[in-house]
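Removed from the display is one protein chain of the complex; every other protein chain stays in position.
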Amino acid sequence: MKKRWFPKVDNAPEPLSFTVERQVRFEEVDAIGIVWHGRYPSYFEDARTALSAQYGLGYMDFHAKGVIAPIKQMHIDYRLPLRFEDSFTIEGRWHWSEAARLNFEFILRNQQQQIVTTGYSVQMMLDHDSNILVVPPTFYQQFLQRWKEGKL
Amino acid sequence: MKKRWFPKVDNAPEPLSFTVERQVRFEEVDAIGIVWHGRYPSYFEDARTALSAQYGLGYMDFHAKGVIAPIKQMHIDYRLPLRFEDSFTIEGRWHWSEAARLNFEFILRNQQQQIVTTGYSVQMMLDHDSNILVVPPTFYQQFLQRWKEGKL
Amino acid sequence: MKKRWFPKVDNAPEPLSFTVERQVRFEEVDAIGIVWHGRYPSYFEDARTALSAQYGLGYMDFHAKGVIAPIKQMHIDYRLPLRFEDSFTIEGRWHWSEAARLNFEFILRNQQQQIVTTGYSVQMMLDHDSNILVVPPTFYQQFLQRWKEGKL
Partner (left out) sequence: MKKRWFPKVDNAPEPLSFTVERQVRFEEVDAIGIVWHGRYPSYFEDARTALSAQYGLGYMDFHAKGVIAPIKQMHIDYRLPLRFEDSFTIEGRWHWSEAARLNFEFILRNQQQQIVTTGYSVQMMLDHDSNILVVPPTFYQQFLQRWKEGKL
């Protein structure tokens, strides 16, 4: 049975999903010949960046609205290794939350479609004076509204 | 109340602890002026490497015994940011487990002794044919024995 | 007038060329908002890896023949900055040499086709006992032969 990363929300719309491809670089591999575990936040970020950009909510979009969204929590489960030149996909899933936080789940798959890594990140939202936003900013509430209505 | 990262073990001896110092490099800081979240696995590894070496159980020691111990799980909670040139400490705590796994907890503190980041890593043990060890190897069992008897 | 990176060789065939694309990641940008200068060896390596692979002479191909080709020299001239999300191309040019060394030139261009960075790398060849090869190995001499005859 699948582990649930985030609190269950009643009547939540389906997660938004986007998948990017990447290939293991030589510099990412360690002395054992597998990707060093500390490279995976970069892999996650590729999917998060691409998925956010799909909805006009990338880093620069937030920045233009005076909001930054630093990572508050990250979790990684390493199941299978990746090796030099392996091609793999990173699926990002944006999970519904009405709070001023961004909940992303990540699933990495190798070319045999095996799940090699899973994980998640949680971001909070801050204004430019580093105050935590308790209520999401208007532009984000409008995004949630469109998401709920299936109009994204 | 403190969160418990690892399963409770009855009559477990106290964790082993070691603290290293580090200073934020320019390359570690992002466009917002804080350490990019993906650098922290490197910070954790500094403490894990130093703590393991204290007990003759570093990466090279395992390797010499024909055992590798890849990271299976990692978790990071970001509480406060670190900035360029900030000095900070990384405390590693090795938690008792009788299984063939290595459970480390990490606590980063800034110069004001505030906890800035916490997290943990879990390693499993493999032989050189990548078979998972269910029972810890002899050299490791002897280490556990000395740990339990307070003879480290 | 163009600077010459490598010694002139009479009757040398034209360089081999290959261009890859890349986009600046958030983690690559520093506190000033431009790509940190130390990321460019990674950019160069992307082009070198792709260009080598075109001719069946990638890292793994060398490895299979018992030869490694570590970087002996690297040079980078930074002309214009790159910023977060900038798309750019990296052209690798493999310059002819009859010696047991690999001479690559790199040219990075932004979306306006301005040259933003140039540089080069020099690799020597070693056998698996780390002895420097004075004469290129047979498989490499055959590659040079095909290159010279225009049969690549």
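Chains: A, B and C, in written order; residue numbering restarts at 1 for each.
Here is the rule we use: contacts are C-beta pairs under 8 Å (C-beta built on N, C-alpha and C of every residue); 3 or more make two chains touch, one makes a residue touch a chain.
Predicted model, so just to flag it, every value in this text is computed and none were measured.
Trainee: Of the residues B:Phe6, B:Tyr55 or B:Phe84, I need the one that contacts the missing chain.
Mentor: Of all options in B:Phe6, B:Tyr55 or B:Phe84, contact with the hidden chain holds for B:Phe84.
Trainee: Which parts of subunit C face the unshown chain closely enough to count as touching?
Mentor: 32, 34, 37-38, 41-42, 45, 68, 70-78, 81
Trainee: Write the list of subunit A residues that the hidden chain touches.
Mentor: Looking at subunit A, the ones touching the missing chain are residues 26-27, 29-31, 33, 36, 38, 84.
Trainee: Taking the full complex into account, what residues of subunit B touch the chain not shown?
Mentor: 25-27, 42, 45-46, 49, 58-60, 84-85
In this section, only the chains that are shown with their structure count from here on.
Trainee: Same or different: do the copies subunit A and subunit C touch each other through matching residue numbers, with over half of them shared?
Mentor: same
Trainee: Could you name the chain whose Cα mean is nearest to the mean of all protein Cα atoms here?
Mentor: Here the chain at the core of the arrangement is A.
Trainee: Quick check: how many Å separate the C-alpha centres of subunit B and subunit C?
Mentor: Computed value for the inter-centroid distance: 38 Å.
Trainee: So what's the Cα centroid distance for subunit A and subunit C, whole Å?
Mentor: One centre to the other, that is 33 Å.
Trainee: Multi-chain contacts only, two chains or more: what residues does subunit A have there?
Mentor: Expected reply: 42, 45.
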